Structures are given as structure tokens and as C-alpha cells.
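See below for the structure under consideration.
One protein chain omitted, others in place.
Presenting chain A:
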Amino acid sequence: MQTPTLFALLLLLILVAYGTGFSRAIGAARSRGGIRSLASLPSYYGVHTALWCGLPALVILGVWLAFDDAIIRALVLGGVADRPETLSGQNLLYAQIQNLAAGSLVGESTPQLAAAAAHLNSLRQSGQWLQTALILILAVGLGAYALMRVTPELRAREKVEKVLRVILLMCACAAIFTTVGILMSVLFESLRFFQAVPVTEFLFGLHWSPQMAMRADQVGSSGAFGAVPLFTGTLMVSAIAMFVAVPVGLMSAIYLAEYASNRVRAFAKPLIEILAGVPTVVYGFFAALTVAPFIRDLAQSVGLEASSESALAAGLVMGVMIIPFISSLSDDVINAVPQSLRDGALGLGSTKSETVRKVVIPAALPGIVGGVLLAVSRAIGETMIVVMAAGLAANLTANPLESVTTVTVQIVTLLVGDQEFDSPKTLAAFALGLMLFISTLILNFIALHVVKKYREQYD
């Protein structure tokens, strides 16, 4: 039976289990004077039976689907006498066998391949049978067992609620699984990368050109993996972005919170927040096709040399993207400063701007710093704007009019396109990803800590 049909059948079984559990509970209660004599409401008996019927079967089905391809592959390849040693060779062989099994092989086939394909087909066939039988027996058997246990004394509600609670806990743990998944995926590949390229060369090398050759005897076969130009490029673009976003974001938050009339606020605030909802690819297009040529022409008109993909264009547009981020975070903390502080300062005769600069901002400073740190981590991790507007060449330069490249741009260029996993070229992307993850993690951690600490002061 095909998996979707099996799934549908399983759902049907679950429904049937619910119905029979429900009616059996009512039937059991009838002789004892109505559902009043049941330990739980009848629907809980239904859910209890349905859970017994469906949950184990669904879990087994999920595990099966996750691993059956790998197991079948290992069995088929194990049956081939002279299989290649390398992973890519095995991949190729297995793809050939798969094509042959599906009846769409181009080119000649050997008897050995044909036997393997037949083996694959029979394994798939029996796998399918085994899966169907296992799932159905499990569902029906456990469902029947639960149905037998439906008695007025069974505390069905407690049992159902316990299961629900575990399910809720599992969902809450999804965040932990995600973090672990991220760490595992970048860490393992990075470790493989650092076996080929020493850590010190990666962290302190000044030259980045990751073009690893496919063959060892090819010209220029050694790549260079010094990531310093990427780090400086990232820092430069982020610094330009923060240079735009921090003053503008902070001042507009101050103006909106302290000066603006309700009408201005109702108009300006949502308008600026629109900037936060614009997808980054749109900013990238804007930076590459409008801002970058504009900056190039402007620079040329004052006699400066500017490349058509400049750090300045990417940084400016990224700054615009981050403005609403900083302004809304600062707005929150400024509004959280107690009014009594302002009243005190105004009562002593200070002007409004003096109140803001000498009382409100110092009081809100931890929150603002936290917001700025979060914004920096966003700027570092931003991808599309720099991919489209900052360029690919790894220049070690301090001139914002030249093109620079960033960590995220290199991750994208290394991983889009060819996908052979044993070359240092693709593994380098994971090492860069690890750097990115660690640095943003540290920034976020400090920022959240600062913000949290500050909030406790006034609450």
C-alpha cells in the first residue's frame, strides 16, 4: 500500500477508535445509571482509545519513513560485489541502479546491475508490505487493547491529559532541537573543514580565494582560505549601516515618544514600520539598481573612483532597513522610563531636550544599548542586500567606495551551484556559518541579558 493511502487509512482507524471508545463508555455506563457513574466524560474515553490506536502507529510510521531509504540503500549496495570505495562513486552506482529499477536507464546495463535493480525492487516491495502490515497490526491491536480497558473505573481524562502535556512539552522543546540541529550541522562540517585547513590560517589569513580544483593536477589547485577580508568587509558594511540607523532610529524614537502630537505619531509610526516589513530581496534590488549607480555617479562627479558595487550602497540601504528595528526597540524602552523622572527634571526648570538628554536617555541607556546590539547582529547576518549590492571579490580595503564581500555573501556563493560535500570549498561555507552563528549568538546573549536586567529595574 502506498504511504498516503496508508496514512488516510490510519486516520480513518483513529476516527473509528474514537467512536467505538465513546460508545463503549456510554454502553458500560448504562447499566450503572448513566454517564454520571463514569470516572471521566465519554469523549475522554474516545480520545483515550484513539490515542492508543494512532499515536504509536504514527510514531513508527514517521521513523520508518525517515530511515527506510537509507536501509534499503545499504542493503542493495551491500549486495553488489565490487562496489566503489568512495561516497560519490557509491552515489553514482546507486543512482544507476535506481534508474534501472524504475525502467528508465539510458546506456547499457550489466547483469550485475540488473540483479541489483531487481534486488532493489523486491526490497521496496517487501518493505512496503512490511510497513503496511506493521502499522495496521499496531493500530488495530493497540486500539483493541485500549477498547478492552474502557470501564467506568478507568481514569481516562487523567491519562489523556498526561499524553497531551507530553506532546506540549515536545513542541516546546522544538526550539532546543533547532538549536542543537544548527550546532550539529555547522559544527561537524566545520570540523571536517578544519582538518583540511588549519584554524589559524582560516582566522588570520589575509587572502581569500576558495576556488578548489576538481582534480589535483589542475592549475591553481590550491585554494586560499584566509577569512580576514570577509570579516573586515562584514564589519565595514555593518558599521556603515549602524552609522545610518542608530542616529536616525534613535532620534525618530525620541521625537515620536517625547515631542510628536498624537496625529503625527499615528501617521509617521506605521509609515516607518513599513520599512521593517519590506523583504530584504527588495532592498537588495533597490541597492543594486538605484542606490549603487547613484553613488557611483556622485563619486565620479566629485572626482573619486567608485566601483559599481560598493560597500557604501549596501551599508546605506541596510541602515534604512534597520531604522524601524532600532526605533521601535528604543520607543519601547523610552516609554518604559517612569513619567516621574521627566516631571522631576522639568520641574527643576530644564528644557525638554535637556530632560531627554540628561534624564530619559541615561535611564533608558541599557535598553537602547541592547537594541543596538541586536541590530548589529542583524546587520552581520543580513544576506540578500549584500549578495546583490556588495560584490563577490574579497578585497582587504578600508575604502567604502570599493566593492567588498561579506561572510554571508561567501556562504551563498559557495553553496549555490555545485554541491560536492567533500571539497573544502563547500565545507568552508559551514565554517563561515559557524563563525556567523557564534558571533550573533554572543551579541544576542549580551543584548537580551542587558535588556532583561534593565526591565527588572522599573517593573
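Please note the rule applied: contacts are C-beta pairs under 8 Å (C-beta built on N, C-alpha and C of every residue); 3 or more make two chains touch, one makes a residue touch a chain; residues count from 1.
Simple rule for what comes next: contacts and distances are computed from a predicted model.
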| item | value |
| --- | --- |
| Protein name, per the UniProt record, of whichever chain is missing from view ("Response regulator", "ABC transporter ATP-binding protein", "Phosphate transport system permease protein PstA" or "Monovalent cation/H(+) antiporter subunit G") | "Phosphate transport system permease protein PstA" |
| Touch criterion as defined above, residue of A:S126, A:Q195 or A:T351 at the omitted chain | A:T351 |
| Footprint left on chain A by the chain that the document does not show | 66, 69-70, 157, 161, 164-165, 167-169, 171-176, 178-179, 181-182, 184-186, 188-189, 247-252, 254-256, 259-260, 264, 268, 271-272, 274-275, 277-282, 284-286, 288-290, 320, 323-324, 327, 351-354, 356-357, 374, 377-378, 380-384, 387-388, 408, 411-412, 415-416, 419, 421, 429-430, 433, 436-437, 440-441, 444-445, 447-448 |
